[in-house]
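Removed: one protein chain of the complex. Kept in place: all other protein chains.
Presenting subunit A:
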Amino acid sequence: MEGDIANMGQFIGAGLAAIGSGAAAIGVGHVAGNFLSGALRNPSAAAGQTATLFIGIAFAEALGIFSFLVALLLMFAV
């Protein structure tokens, strides 16, 4: 019975960690949306900033990947 409760905690923990992925999705959407609203105001400057866009998306996404990794570790490694 103790093992079952430990498993339950593991799965609940993995599910909670997966919330972080959703939070990262909000962050990435924020970056992309703000880039688009800026790009539509000044389309000629947009092309030069795509590299910055991808760097911003990568940094925002990294933390979501961390939480995804925690979820995976809880599911398969612990």
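Following the convention adopted for this analysis, a contact is a pair of C-beta atoms (placed from the backbone, for glycine too) under 8 Å apart; a residue touches a chain by one contact, two chains touch by 3 or more; residues count from 1.
One rule holds in what follows: contacts and distances are computed from a predicted model.
S.K.: Given the options "ATP synthase subunit a", "Thiamine/thiamine pyrophosphate ABC transporter permease ThiP", "Pyruvate dehydrogenase E1 component beta subunit" or "YdbS-like PH domain-containing protein", which would UniProt use as the protein name of the unshown chain?
M.R.: Going by UniProt, the chain not displayed is called "ATP synthase subunit a".
S.K.: Using the document's definition of touch, tell me which of A:6, A:26 or A:69 contacts the absent chain.
M.R.: Candidates A:6, A:26 or A:69; residue touching the omitted chain: A:69.
S.K.: Among A:16, A:36 or A:55, single out the residue that touches the unshown chain.
M.R.: A:55
S.K.: Tell me where the left-out chain touches subunit A, residue by residue.
M.R.: With respect to the unshown chain, the touching residues of subunit A are 1, 4, 51, 54-55, 57-58, 61-62, 65-66, 68-69, 72, 76.
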